[in-house]
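Take a look at the following structure, please.
Only one protein chain is missing from this complex, and each of the others stays in its spot.
By letter and in written order, the chains are A and B; residue numbering begins at 1 in each of them.
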Amino acid sequence: MVTQPHFLFLASALFAVGAFGLFWRRHNVIVLLMCLELMLLAANLAFVTFAAYAGDLAGQVFVMFTLTVAAAEAAIALAILLLFFRGRGSIAVESLSSLRG
Amino acid sequence: MSTALAAIAPELTLAVMALVLLLLAAVRGQAAARPVLRGGAVALALVFAVLGATAGAPAQSVFGDMVVVDVFATALKMALVLALMAALALSAAPMRLDNIARPEYPIVTLLAGVGMMGMVSAQHFLALYVAMEMQALALYILVSSGASSARSAEAGVKYVLLGALASALMLFGMALLYGATGALDYVTIRTVLEGVDAPGLTVGAGLAFLLAGMAFKISATPFHMWTPDVYAGAPTRVTTLLALAPKIAAAGALARLLFGPLEPLAAQWVPILVVLSVASMSWAALAGVVQGDLKRLMAYSTIGNMGYMLLGFIAGGADGLAAALFYLLVYVLSVAGVFAVILAMRRDGRVVTEIVELSGLARSRPLLAAGMAALMLSLAGVPPLAGFFAKFVVFKVLIDQGMWLLAVYGLLTTVVAAYYYIKVVKVLYFDIPAEPLDRAPARARAAVLAVSVLGVVALLLAPGLGLDVARVAVAPLF
Partner (left out) sequence: MEVLAVFLPLAAFLAVGAGSQRGLPDAGAAFLACVAVLASAAISTWLFLDIAIGGNDGRIVSLAPFIEVGVLRVDWTLRVDALSVTMMAVVTAVSAAVHIYAIGYMRGDPGFARFMAYLSLFTFAMLALVTADNLVQLFFGWEGVGLASYLLIGFYNAKPSANAAAIKAFVMNRVGDLGLVLAMCWAFAAFGTLSFDGIFAAAQSVPGWALNGMALLLLIGAAGKSAQLGLHTWLPDAMEGPTPVSALIHAATMVTAGVFLLARMSPLLAHAPEALMIVTALGAATAFVAATIALVQTDIKRVIAYSTMSQLGYMVLAIGVGAYGAAVFHLVTHAFFKALLFLGAGAVIHAMGGKQDMRRMGALRGKLPWTYALMWVGVLALAGVPPLAGYFSKDAILEAAFAGAWPAFAVGIAAAVMTAFYGARVMILTFHGSARWAEGAHPHEAPPVMLGPLWFLAAGAVVAGILFYDVLVGTGPNECDTLKGHVGNFISTGCLWRAERFWDGTLAQAMPEGAHHVAFWVKALPTAAALLGLGLAVWLYQTAGARAARVAVAAPWLYRLFLHKWYFDEAWRAAFLRPALRLGAAFAGPGDRGTIDRFGPDGAAAASHRGALSLSAAQSGVLSHYALTMVVALAALLAWTLLGG
């Protein structure tokens, strides 16, 4: 029997995986984006779980908004990344370090 | 419904105007740049008028208690609109000089403004999230809008990725709090949390996630790392905007959260804020010392000042929050002037931002140098300028609460931080003059600088007045 704690554990695990991915094997920025996406979806899963078990629709509606916003966010992030690639010719995480100090 | 629409008339006005201007830009292309800029200014003036007209109206909650319009919201929105106006006004000259005819710039600024105004009115996690993302997405675009500059794009990538991380953290925190309380609106959450004797794991974790996200928005250490890079990489006109408006919105949203639904958890969040504040004050004071770039220096200044502002939150109560708000407004007022000066820094048509470029400015541009010096001294907290009163008020509410150790620590970091502000004054007045800066007529810049400097100096006459206004503004939260 799959119960609420199982779902929450899954959500937390996904979130942690995403967070680790941000700095674990960093190759290029697209991977980072995917990790972030994973974290957002983990949060969504938590929302849906809580909403479903509480019998409350508000949490599920929230997820609709989150998905939309995440899509916009991804679009903008990719656009900016494209801009960056055009200037620097690379999307490796290491190339993003001319600004520091 | 019509009352609900009337309540959010300022946001609606701004959004509709932004869309109208977008249409204009779509039809006329690059040629629309100046009319759109003017239109943006008119829209903001209009919104300011609407806000002024409704300032005295009683508080009301609309859209199923998702949005609240009270004196706090109205006051912060007025401050926001003024900050946006300053940012727009200051953007005109650099865009003209750099030959950038981009009607998108004012439009996106207005849309960011809609999001910021939503943030200070949000009374529901969904409203807060949507408003916050709206301003954040707009700001990501603005940051990376530097003309074919890889630095600007790099700043954009860093900002958007770390920003997305912050909003993921917030979202997870919201989910946890939703799970623990079964509600998304502030009022219910507060009622539920008040009924709980010891908050459980879910609540505690939710609080930590939520605060981490908010700390990112106000650039509190250790969630501040994006700030110097983004400030330095973004076009200066955008840095100006970043330093002014989003801080007001984030502080407003934070105040609504901490003194609203999270009020029952004060025992948990006060220590967190203490850590954030102490870390911000120390980090900014130290790291600022070795900065050579003025924009980067201002980024550390922001971080440090947010630390001082948090002291007001820590002291708590109406007095503490009023002190924090007063501090924030004085900070925004000073920083507007500083950026007016930074935007004036061009040599041979090229933008320069290094502090050494200001060497001996007092000789070639005495007024500009005097204004900058006054603002730097105010930021350093030298009496009797406004910055001194702001710090004084914040430390005083802390001491009233018996937290004198924290106040003393804040004072110590002020002394360290004063070093780099006063260094700028020294460069302005005592260093061997560099080549004079380009002279470009910019009435808007002169006006912003004049308002800022006069405000910082004139507060001496009635330091109590600003604080009284802040007290009135925060009253609805208590």
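Going forward, a contact is a pair of C-beta atoms (placed from the backbone, for glycine too) under 8 Å apart; a residue touches a chain by one contact, two chains touch by 3 or more.
Just so it is clear, the model here is predicted, and its values are computed rather than measured.
> Give the residue, chosen from B:Pro271, B:Pro366 or B:Gly402, that touches the chain omitted from the document.
From the options B:Pro271, B:Pro366 or B:Gly402, the contact with the absent chain belongs to B:Pro271.
> Which of B:Leu207, B:Met281 or B:Ala470 sits in contact with the chain that's absent?
B:Leu207
> Tell me which of B:Leu21, B:Ala287, B:Leu311 or B:Val474 is the one touching the absent chain.
B:Ala287
> List the chain A residues touching the unshown chain?
Those residues of chain A that touch the unshown chain are 19, 22-23, 26, 29, 32, 93-94, 96-101.
> Hey, which chain B residues sit against the chain that's not shown?
Touch with the absent chain occurs at residues 157-158, 161-162, 165-166, 169, 201, 204-205, 207-209, 211-212, 216, 222-223, 225-226, 228-229, 267-268, 271-272, 275, 283, 285-291, 392, 396, 416, 419, 461-465.
Simple rule for what comes next: only the chains that are shown with their structure count from here on.
> Based only on mean CA positions, could you tell me how far chain A sits from chain B in angstrom?
26
> List the residues on chain B that touch chain A in their complex, please.
For chain B paired with chain A, touching residues are 125-126, 129-130, 133, 137, 140-141, 144, 148-151, 153-158, 160-161, 164-165, 167-168, 171-172, 174-176, 178-179, 182-184, 228-229, 232-233, 290-291, 296.
> Quick one: in the complex, what on chain A touches chain B?
8, 11, 15, 18, 22, 29, 32-33, 36, 39-40, 42-44, 46-47, 49-51, 54, 56, 58-59, 61-62, 65-66, 69, 72-73, 76-77, 80-81, 83-84, 86-88, 96, 98-101
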